[in-house]
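Heads up, one of the protein chains got dropped from this complex, but the rest are sitting where they should.
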Amino acid sequence: MPTGELRSTPLPTANHNSSSSSEDDAWVWAQIKAEARRDAESEPALASYLYSTILSHSSLERSLSFHLGNKLCSSTLLSTLLYDLFLNAFTSDPSLRSAAVADLRAARERDPACLSYSHCLLNYKGFLACQAQRVAHRLWQQSRQPLALALHSRIADVFAVDIHPAARIGKGVLFDHATGVVVGETAVIGNNVSILHHVTLGGTGKVGRDRHPKIGDGVLIGAGATILGNVKIGEGAKIGAGSVVLIDVPPRTTAVGNPARLVGGKEKPSKHEDVPGESMDHTSFISEWSDYII
Amino acid sequence: MPTGELRSTPLPTANHNSSSSSEDDAWVWAQIKAEARRDAESEPALASYLYSTILSHSSLERSLSFHLGNKLCSSTLLSTLLYDLFLNAFTSDPSLRSAAVADLRAARERDPACLSYSHCLLNYKGFLACQAQRVAHRLWQQSRQPLALALHSRIADVFAVDIHPAARIGKGVLFDHATGVVVGETAVIGNNVSILHHVTLGGTGKVGRDRHPKIGDGVLIGAGATILGNVKIGEGAKIGAGSVVLIDVPPRTTAVGNPARLVGGKEKPSKHEDVPGESMDHTSFISEWSDYII
Amino acid sequence: MPTGELRSTPLPTANHNSSSSSEDDAWVWAQIKAEARRDAESEPALASYLYSTILSHSSLERSLSFHLGNKLCSSTLLSTLLYDLFLNAFTSDPSLRSAAVADLRAARERDPACLSYSHCLLNYKGFLACQAQRVAHRLWQQSRQPLALALHSRIADVFAVDIHPAARIGKGVLFDHATGVVVGETAVIGNNVSILHHVTLGGTGKVGRDRHPKIGDGVLIGAGATILGNVKIGEGAKIGAGSVVLIDVPPRTTAVGNPARLVGGKEKPSKHEDVPGESMDHTSFISEWSDYII
Amino acid sequence: MPTGELRSTPLPTANHNSSSSSEDDAWVWAQIKAEARRDAESEPALASYLYSTILSHSSLERSLSFHLGNKLCSSTLLSTLLYDLFLNAFTSDPSLRSAAVADLRAARERDPACLSYSHCLLNYKGFLACQAQRVAHRLWQQSRQPLALALHSRIADVFAVDIHPAARIGKGVLFDHATGVVVGETAVIGNNVSILHHVTLGGTGKVGRDRHPKIGDGVLIGAGATILGNVKIGEGAKIGAGSVVLIDVPPRTTAVGNPARLVGGKEKPSKHEDVPGESMDHTSFISEWSDYII
Amino acid sequence: MPTGELRSTPLPTANHNSSSSSEDDAWVWAQIKAEARRDAESEPALASYLYSTILSHSSLERSLSFHLGNKLCSSTLLSTLLYDLFLNAFTSDPSLRSAAVADLRAARERDPACLSYSHCLLNYKGFLACQAQRVAHRLWQQSRQPLALALHSRIADVFAVDIHPAARIGKGVLFDHATGVVVGETAVIGNNVSILHHVTLGGTGKVGRDRHPKIGDGVLIGAGATILGNVKIGEGAKIGAGSVVLIDVPPRTTAVGNPARLVGGKEKPSKHEDVPGESMDHTSFISEWSDYII
Partner (left out) sequence: MPTGELRSTPLPTANHNSSSSSEDDAWVWAQIKAEARRDAESEPALASYLYSTILSHSSLERSLSFHLGNKLCSSTLLSTLLYDLFLNAFTSDPSLRSAAVADLRAARERDPACLSYSHCLLNYKGFLACQAQRVAHRLWQQSRQPLALALHSRIADVFAVDIHPAARIGKGVLFDHATGVVVGETAVIGNNVSILHHVTLGGTGKVGRDRHPKIGDGVLIGAGATILGNVKIGEGAKIGAGSVVLIDVPPRTTAVGNPARLVGGKEKPSKHEDVPGESMDHTSFISEWSDYII
């Protein structure tokens, strides 16, 4: 298998999901370049793409800024402007790079379809949308709302991923497939969370400022789940695909269905593995889901 | 707050959701220009964008035609052609502008994340898709199906919003977030309706011509709701997020779940506020939803 | 009706859904050219588009390669490169053309909103995404993973349709509306299947290689349905819109709801028409769905 | 000869070089459309181009505005903006269309390589640069210097034709080949003049405002001729290719060489045909050029 | 010197200026790939460009077609269309490749500033314009005038090189610098000719069909020379920079000045080296040019 060789390269340390040292970051970037070099050699038709996006750049920040600038530009928001914007943000705020590396690791470790770091860096719209949102978030925090929202609009158009620039997102987050994700203004997403496509973290009504969900660390949210209002999804909770969640979900429990109910019952819900956002088991609850009776 | 100043400018009249006089339209356009001027001054990086899309234009119609032409163009459908198409439509049919203004007001009044009219005009894919669909609808009515469908295709590609050009849409409609909305050929949407993302107004089977839902005035349809067939959603009804609705829903009632049931029961459903499409309260029914038992 | 004239042209043979002879293919291509010629004459504004995409090409393969190359290109993956890639694939593997023709027929016959073959060829993002995926699948089979995944990424960006290049797809498949469709790496889709938008054929957990659904011939999957894991959806089964399916569904039965249940009960489920993927009746089960009680 | 058929169509009136009635203009536009239709039929590969540039437009003004907008646009001066600019100019000032028609006739009648009006309209950079300059000149006269100069810059980049927007140009002017033509700010070019490529009508020094040549009606200026300073080239004069002219040239005489001398001598120069700008005989003077002694 | 290494690679045969066997062609293509590989390694910023234009292609024909398609395309003449056009021509007519190789050799051998074959292939506008003209010439011969002229127009816009598609050009021709070259419809250029920038091979008057110069084998034409009318420049003649030539020039003589005179006198002109088009000595005549008396 042409992609197998590099996959066995051992990671430098055993456990570094949510935070990454500068050394780790360098290791991932070196890995990405090695992957791209291998692919460029085996596939000349792709070599130009790999050189322009990865191999011609001296750092992950530059590669990402280039790639996002060219993906998100339009005839009225030029790639040079966006490239500059991204590069300035990545240069000024090193935590943006660390977060990107943590997200790359998350995809590589949790998604069996993720063949390599470079695969994620180049092709995962969830990863790219998330990094661009982090830059938009930085602009938002600097009271540069109009620019943050223009960037937000481009991300929503290009990736069909709509995360408000004011939303706060942890590290080691995997937006898998990502199409159709909507995350509202006051939502908070913890570390090591995995969110599938079509997931909504939405508001309700026109009241208050703090009106969107708070997602704890290690949560797994299945495809098409809708979580509405300022509710709290506890650490390590699991939300079944297609669920509609309108109230709090305790830590390490599973909510499924429309309306969502706790597996094992409201009083004594079953507890499961600690970090489903990492283990990615979407259907462990099947046997317990009493009325699942096909 | 840098965006606060202009928000306090009083609206000229108290109530003008679904219709707007030419005077009101002028007020909104003036407001948009003032917002854009303020943002261009505070954010030089965005000034070029704001001048090209708003400040260089003499009217809302021209601004919209320019923005849509540049957003929807492709290498085989040039921006100049689309610009011409939009400008001709807006010039020939003033009701298109009124509808756009009513939609701008709807976003500004109902969506707490909508900071300004210009924010909606520039960045809301639901707003932009809806205005472009209205022009496609006009072409459809003029028996210019192939052109209407080409435009429809561009809207579906660029915004991931798929509204058939034959569908009829009222004024003051808010497509919030909008990604993934699908509206079929014979669907009708009333005035002051609010529709969240991933909502489907779909057909069923291959029978008949009139095979899609009819949505009454003031209806609120939650994220991910699927309404299928030639069913009638009564005025002011509310459809819960993620619901699957296959039969009629009476006015001012709430349908939730998959399959959807009326809150309060089929026989004597609870009645709620008159225009949920404006109040945007998605979860008022929680306490009454009997089996919502997390 | 301007589009009526050509619609009455009889198909050359009575039944040719899933396979198409070279002669049939030629008939469809001739039909497409005739439609495009008619539309170019009646709509000069669209003539340039119709000539560049259809009328200037000597074969369906060239037309499709041109159209896909121009739709999927980006500033770092040039249209000429993609055009070449598509043309080579279509030339080397005639079954790609047969599959495209079968899909065109599927759209034309099953979707009442499909006015003509050229309408589908030019405008149906589901059709276009599927043809591009077939080429990506071919690359995958040739162990050209990096190129297959780059193409996959473009399809997911441009059409918001995310079908893994390793997934196997039959002929005569209709992806209707298509936005938000996600199909995983080890999924298999049979012949004459119809799949609506927002449908997920997803994996679960990080285990195993074979972790995605297998969809039998003639299945109909309603909008927003989520099918997870290596489950088997039997021939001619019907999955209701918004359903969440986690276990096998027997042939010619209907599963609805979240979690999905069999209409008629688990023990003795009701049987329905043979090929719902062709008849496209999404709601035949309403009367039998016992607790559907609005 | 495939292009011969339409060439024999008689012109409506006998003599209409420098001025053209509205009726004549209509005839030329009809001719252009007929030519484009013929070419689109015989050459499908070009049909898309011909429809987008000519056949989809309702008037010569629109066709020219579209063509110039798309030729002269850049990533920072969008085609929609330029299209608008040109269309407004052509609509407000009908003499721009008359001048364009007169120039089309000039090319068609004087240049044996000009096969058709549409050939000139689409392909002659001298024709296109001249029409764009006329619009820039109009902006200049309206005291819109910055816009006029931006347009001037685009013309100089795209066509390598550098005519200052303040220069005044008559009707029925042929810029043949045109590459490298430079015409200064205070130059004046009469009616029915023919100017070959690399011709300079330049200033000298930094003095005065009126510092460029004045070219009389019917003058012919050969390739590479350089005319410097506020000198007067009399009506019907002929300037040999490669000549350097620094002082006045009397009407209907020929100046050749570097420095230029009058053929026949300074005292009694030979007189020639009345309108060399129309007859285009560049070398009639050979026998008389005494020292031409190869 | 980083570029020195490959320059010493010996050519396979001693003398092959004007014709090249298929084997020689393969050698040049291999050389081009080796050069591009070396440059891609030493200059990562350029690697993407080198892979897309050269290293991803399986033949010189494909590389040239890609490069010309992307250089000459416009918003109304797409790169895919032009790529197709070029590839078809190169595939159908192998003499186009031989001519290209001969021209590459000409540049490499005659121009001391030409560092490598790939340098010429990628960067020499004269080389690229000439190859594109050869394809236009082929279209012209096939009575596809409108397409040939559209291509001609693109070459004139993009490269500022204006060679009529009907002109006949030999092999081993070097258009050095090339900007401003104008070659008329009935001009003929022999083998191993070298033509500098701003050279005109022009017609005179509106008479006859055969009205442009005929340039013999091995001729050298200096910068800015203007040759007008159906005159014959004999084999191995040399035309001085800035000369204006209106009558025949005998073989192996030198014409200089405006008007041009033969060096050594009309009666007994000095003879010089056989193939100045190859030796490229522009000023050997200085000492003999009697009145050159600064």
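Labels for the chains are A, B, C, D and E, by order of writing; each one numbers its residues from 1.
In the analysis below, a contact is a pair of C-beta atoms (placed from the backbone, for glycine too) under 8 Å apart; a residue touches a chain by one contact, two chains touch by 3 or more.
Computed from a predicted structure; not experimentally measured.
Colleague: Tell me which of D:38, D:105, D:119 or D:152 is the one touching the absent chain.
Modeller: D:152
Colleague: Could you tell which one of E:60, E:89 or E:158 touches the chain left off the display?
Modeller: Touches the omitted chain: E:158.
Colleague: Would you mind spotting which of E:233, E:255 or E:280 touches the chain that isn't drawn?
Modeller: E:280
Colleague: Which subunit B residues touch the hidden chain?
Modeller: Interface with the chain not displayed, on the subunit B side: 40, 44-45, 47-49, 51-52, 55-56.
Colleague: Spell out the interface residues on subunit C facing the chain that's missing from view.
Modeller: Spelled out for subunit C, the touching residues are 75-76, 78.
Colleague: Suppose we count only contacts with the excluded chain; which residues of subunit A make the list?
Modeller: 48, 52, 56, 66, 69-70, 76, 78-81, 83-84
As a working rule, only the chains that are shown with their structure count from here on.
Colleague: For the interfaces C-E and D-E, which has the higher count of C-beta pairs in contact?
Modeller: Top pair by contacting C-beta pairs is D-E.
Colleague: Given the pairs A-B, B-C or C-E, which one repeats the contacts seen at B-D for over half of the pairs?
Modeller: C-E
Colleague: Rounded to a whole Å, what is the gap between the Cα centroids of subunit B and subunit E?
Modeller: So the centre of subunit B lies 59 Å away from the centre of subunit E.
Colleague: Which parts of subunit B, given as residue numbers and ranges, touch two or more other chains?
Modeller: Subunit B, residues with two or more chain partners: 48, 52, 70, 75-76, 78-79, 81, 160, 179-180, 198, 224, 242-243, 258.
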